[in-house]
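Right, I'll just put the structure down here and ask away after.
For this depiction, one protein chain was excluded, whereas all remaining protein chains were kept in their positions.
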Amino acid sequence: MSFENLIRDVYLKIKNTEDPGEMASYIPELSKVDPTNFGVHISTINQINFGTGNCYDKFSIQSIAKVLALVLAYRLVGAEIWKRVGVEPSGTAFNSLVQLEADKGIPRNPFLNAGAIVVSDILVSNLKNPKEDFIDFVRSISKNPALEYSNIIAQSEKNVGYRNVALCNFIKSYGQIENDPSDVLDFYYDLCSLEMSCKELSELFLFLANNGRDIKTNRSVLSESQSKRINALMQTCGFYDESGEFAFKVGLPGKSGVGGGIIAIHPDQYAIAVWSPKLNKKGNSLKGMKFLEEFTTRSELSIF
Amino acid sequence: MSFENLIRDVYLKIKNTEDPGEMASYIPELSKVDPTNFGVHISTINQINFGTGNCYDKFSIQSIAKVLALVLAYRLVGAEIWKRVGVEPSGTAFNSLVQLEADKGIPRNPFLNAGAIVVSDILVSNLKNPKEDFIDFVRSISKNPALEYSNIIAQSEKNVGYRNVALCNFIKSYGQIENDPSDVLDFYYDLCSLEMSCKELSELFLFLANNGRDIKTNRSVLSESQSKRINALMQTCGFYDESGEFAFKVGLPGKSGVGGGIIAIHPDQYAIAVWSPKLNKKGNSLKGMKFLEEFTTRSELSIF
Amino acid sequence: MSFENLIRDVYLKIKNTEDPGEMASYIPELSKVDPTNFGVHISTINQINFGTGNCYDKFSIQSIAKVLALVLAYRLVGAEIWKRVGVEPSGTAFNSLVQLEADKGIPRNPFLNAGAIVVSDILVSNLKNPKEDFIDFVRSISKNPALEYSNIIAQSEKNVGYRNVALCNFIKSYGQIENDPSDVLDFYYDLCSLEMSCKELSELFLFLANNGRDIKTNRSVLSESQSKRINALMQTCGFYDESGEFAFKVGLPGKSGVGGGIIAIHPDQYAIAVWSPKLNKKGNSLKGMKFLEEFTTRSELSIF
Partner (left out) sequence: MSFENLIRDVYLKIKNTEDPGEMASYIPELSKVDPTNFGVHISTINQINFGTGNCYDKFSIQSIAKVLALVLAYRLVGAEIWKRVGVEPSGTAFNSLVQLEADKGIPRNPFLNAGAIVVSDILVSNLKNPKEDFIDFVRSISKNPALEYSNIIAQSEKNVGYRNVALCNFIKSYGQIENDPSDVLDFYYDLCSLEMSCKELSELFLFLANNGRDIKTNRSVLSESQSKRINALMQTCGFYDESGEFAFKVGLPGKSGVGGGIIAIHPDQYAIAVWSPKLNKKGNSLKGMKFLEEFTTRSELSIF
């Protein structure tokens, strides 16, 4: 069956199942989204682009942006980054401070909030105008000048971001944040507020399925080795406390966000983005997870 | 470059580097092995079989046997097994009790000692003669009737296995062990005492690179989906507290043992076994890890 | 108001309040006791002896025996004991393994199960016939040759004591148990099975209110300094996770057991024993705690 037909089939099946998930409620802006939104879009290295449902509607990509921040930081400072943040799965919930205390301010991986805050600190240190330079980078690899932050979302998260203030200052207390914590957090909230559609996401992330190269220009965003390592990190750490489950059932590297988006990569094949705002108990899109499980099972295209 | 030449090249390079690792010392028997042993063997689905160094010498496969126990238990009880043991990486050292306390006796994954003890309990409950039936199973998939337990190693581990007695009784206190703890542990020590060469290991594990099917007979050891899931588990949990690092640097599912052996799987391509007894600080073969990192980098054959 | 009248008053008031507590259920023998039992007995250094309710009925003193084991070990090995067990409150539930892992087999204090197991190990190492010698010691300070272990209780605990097997073997894995774990645990179960009445308990423990000296013979059971230190330990660590609460509300050193007994000491004044089998959520006698809070509030005899 073609990707198009398979996506359509699986989409319809999952769309009609009941969704006991709940919307992210910790910031009012995220809970205002229509919970019935459900979109999917695939982009393949053979230049197939296909989507269905709300695949052209923008949503808050939230933690998916942590991958983009990591990609830019990895370009800028190379392997130096691994002195500041680890590559191991955390084994505990996504904002736990326990681990950080044991490891003296070195987050276990760059996809934990703590890790993404450290990556943000690296970007604030290495970019002239962090907020502008970061979105310019994202626009350049997506070739989409219309991508924007949402100031409302960023401000909304900032207003209730006590846990992140705690994390950033805790890491700073170990000397592992270089800049002023409030500057680092402002940048962090901006990057998490990026808005994209499934179509934009799958196109943007396709370079990770293509050994780090832009599919159209063949220019390197990352080296082949760096690209593989980002994929490996998404595989082991991309879904908070459910990373093992995702590897087990879906078998692809990927990253989720509390806005209900998920991006998954099949190396040498495709990038696929799913969006459905209601979350399961681990904080990942409930229908998104189900879609990807069914899709990879039926396409027999896990990396394993 | 052919696999043969690449393996020879990388083998020679790694062989001549200094090895600051240390032998496993907690049981006398393991520390008696010649620390300069170093062997590699690959078996591909295209029927290439090639090895070098001490690739025909038997060693104690230790925790690598946990994969075989899991494979048999998965065959016997199917998905029921996941009610007794999780699929998430642990984020802490390999014999920690903290996690087990938080999760009321459900180990995070089947490759932790705690998890393998639960898998052993399942086998003790479901096999008529656990010790005999298990080795018969291993012999049948390897087509090698000469495979044996080492009674000396098993007894040696039993004599100092206070930590495992603690683990097994702790899990039993949550009602998550069905059999008598000493019966479960006797079986566990037996399976960890299995002895194989790199050649035997890579041939034995090749079915996991072949969607669960025996390469010669085409008979299913596991279903395709089960085989992929075992690989996913090895990917995320196979190297204790260094699983993320292995995924990051090597990019293959695999499993290590304190005897200095490592098995790694490239789905649809090959199984490769390495053995060098000196261990790094995380308890994995130091030269084995280095070999696999170099081998996959130069062959550009990570799954990512 | 005299002690006698105050005890009578408080006893009646507490007796008639509802008791939402629950019986210890982990061993069948303990749950067979009549839950309405309620007794109190005081022994003062002025030789007042007074009790009411079921103050002459024997019950399983359980963890209260840990104090007696500590007293004997302290006599035998002196301050050496503090190399094997700490004097700090634990801040976690009474059988947690987390602390033990962090401290490499040194329990935080001698009243945790782990700590009492280490004390038992010291007694097994230092007594010729541990079981007989220990009860001889208890009989000698109580001048009561009729005190006995309960074999039924000891056996009953042994049958379900997986957690204690785990604790003892875990400590042994750090080299902090000298003897065979099963010998240590047999002795531990015996001492916890001691049976006494409130009257026997308050008379037995009076030496701790009398600077370590037997009230009748004036012979030292412990030195004055040792006696004060045992009291300090009971003050800070005697009630599992509720030690602070007991100090806060009752203001006396004391020790509870899951059989529903509590002993409390007012230095230079008295020892008081209470027994009521239903336990609060922290595992301490619900009516016993209430009685002592009311009694010390009305007698204005906290040590603070």
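Letters are used for the chains, namely A, B and C, taken in the order the chains are written, and counting of residues starts over at 1 for each.
Here is the rule we go by: a contact is a pair of C-beta atoms (placed from the backbone, for glycine too) under 8 Å apart; a residue touches a chain by one contact, two chains touch by 3 or more.
It should be emphasised that the depicted structure is a prediction, and the values quoted were computed from it without experimental measurement.
One chain is not depicted; across the entire complex it touches A, C. Summary of contacts with the chain left out: across C:21, C:53 or C:86, the touching residue is C:86. When the missing chain is restored to the complex, the residue among C:213, C:229, C:255 or C:290 that touches it is C:229. For chain C, the residues touching the absent chain in the complete assembly are 86-92, 99, 108-109, 224-225, 227-229, 231-233, 235-237, 241-245, 247-249, 251, 253, 267, 297, 300, 302-304.
By the touch definition given at the top, chain A reaches the unshown chain through residues 96-98, 101, 162-163, 165-170, 172-173, 181.
Following the convention adopted for this analysis, only the chains that are shown with their structure count from here on.
Inter-chain centre distance (chain A to chain C, centres taken as mean C-alpha positions): 55 Å. Note on chain placement: the centre of chain A and the centre of chain B lie 32 Å apart, centres being C-alpha means.
For this pair, chain B with chain C, the centres built from the Cα atoms lie 47 Å apart.
In chain C, no position touches at least two other chains.
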